[in-house]
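I'd like to ask you about the structure that follows.
Moving on to chain A:
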Amino acid sequence: MSTLLSVAQVNVTFGGLRALKDVYLDLHENEIVGLIGPNGAGKTTLLNAISGLVKPDSGSFALYGKEENWPKPHQLVGHGISRTLQGVGLFADLTVLENVMIGAHKFASAGLGRALLGRTAKDEAALRDRAMLALERVYAGGLANRRADTLAYPETKRVSIARALISEPKILLLDEPAGGLGKEDIEWLGQLIKNLRRDCSVILVEHHMDVVMAVCERLYVLDFGEVISSGGAEKVRQDPAVIAAYLGTAVSGS
Partner candidate 1 sequence: MLAVRSSHKPSATKRIILAIAVGALLFVASNLIDEYRIFQGAQVAAYLVGIISIVLLTGYSGQITLGQGAFMAVGAYSASLVVQEFGLPIWASFFVAVIAAALFGAIIGISAGRLSGPYLAGATLAFAVGIPALANAIPILGGEQGLSFDIGYAPGKYADTVSPYKWLFWICALCAIIAIVIAVNLTSSGIGRQWRAVRAHETAAALSGINPARSKVLAFTVSSGFAGLAGVSFSATVGLVAPSSFTLALSFLLLTGSILGGISHISGALGGALIIVIIPTIFESWTEEASLGVATYLPGIIVSALLLLSIALAPEGPSELLHKIRHRHRH
Partner candidate 2 sequence: AKAADAPGVTKDTITLGMTSAQSGAASPGYNKVGPAMRAYFDYINEKGGVYGRKIVLKLEDDKYVPTNAVNKVNKLILRDKVFALVGNLGTATHTAALKKTPIIKQQVPDLFVNTGYSGFASPKKYPTTFMYLPSYIMEAKVMSKYIKDKFPGKKIGILYQDDDFGKDGLAGFKAAGLTFVAGGTQKYASLSQATVGLTAQMTELKSSGAEVIIIFGVTSATAVALRTAAALGYGTTWGPQFIMGSVGADPTTLLTLAGATTAEARAATLRSLTGALSLSFLPAATDTEDEYVKKFIEINTAYNKGVVWDNNVLVGMNQAMLVVQALRAAGQNPTRASLIAALKSKGGTFASAGYSKLDSANNVGYTGYWVGRYNSTGVIAPVDGGKPVVYTADSSTSNGDVAVSTFTRPAMPADGVPTNS
């Protein structure tokens, strides 16, 4: 089991605030890791650091066993990493199909020259097929020609996942995918994430403990920017520090 992604000693400060302190995280092949913790603990910030949206003050970043520079956001896909945003982040006035095709950007081979001459039809058709497949995978094939800002909330979530999956990532970063979803959609989502394991590894940030416990093998718990607990999911859930800081009685007691 090889390590796909490994960050260590990550420090991020905003003005005077230390949002991440010596944070570490490893992601192995075909594994789903949960990243949990109280609000404002630094979960999104860690994903932002990995995806280049925040520049860490220090820390190491290794991909597929190789030390690398912290990436820029647009280099992520090239590294085999996809992520969804905590908001939904669809392109509002593009169609669903176009939204997903954007995610397939890296498969497009036509450059400016061919675009100017209008010789992109084949390329476009290939992208379109690919995008349809990705949509169908999240049961959203029927939405293809709708404008993204006309979708219902759960539909937008599906589309954003399709957009992340279309680039065939090795690593998928999901930020609160279950937020705002109803029971059925959450169950479906859990199933989908479990199935993803065959092709890629996932870091899942989520406050829905049902989902987290159902799909994650290991957990990292952040509190005030520090890793306060990590390891097997069951073990971490029983950790008194985690219960005190995050879970409370309602979840741990049930």
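Just so it is clear, a contact is a pair of C-beta atoms (placed from the backbone, for glycine too) under 8 Å apart; a residue touches a chain by one contact, two chains touch by 3 or more; residues count from 1.
Selection rule: all candidates are chains of the complex that A comes from, given by their letters.
These numbers were taken from a predicted model, which means no experiment stands behind them.
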Given options 1 or 2, the chain of this complex that touches chain A: 1
Interfacial residue positions of chain A with respect to candidate 1 in the complex: 51, 53, 72-78, 82-83, 85, 89-95, 97-99, 101-103, 105-106, 108, 110, 112, 114-121, 123-124, 127-128, 144-147, 150, 163, 167
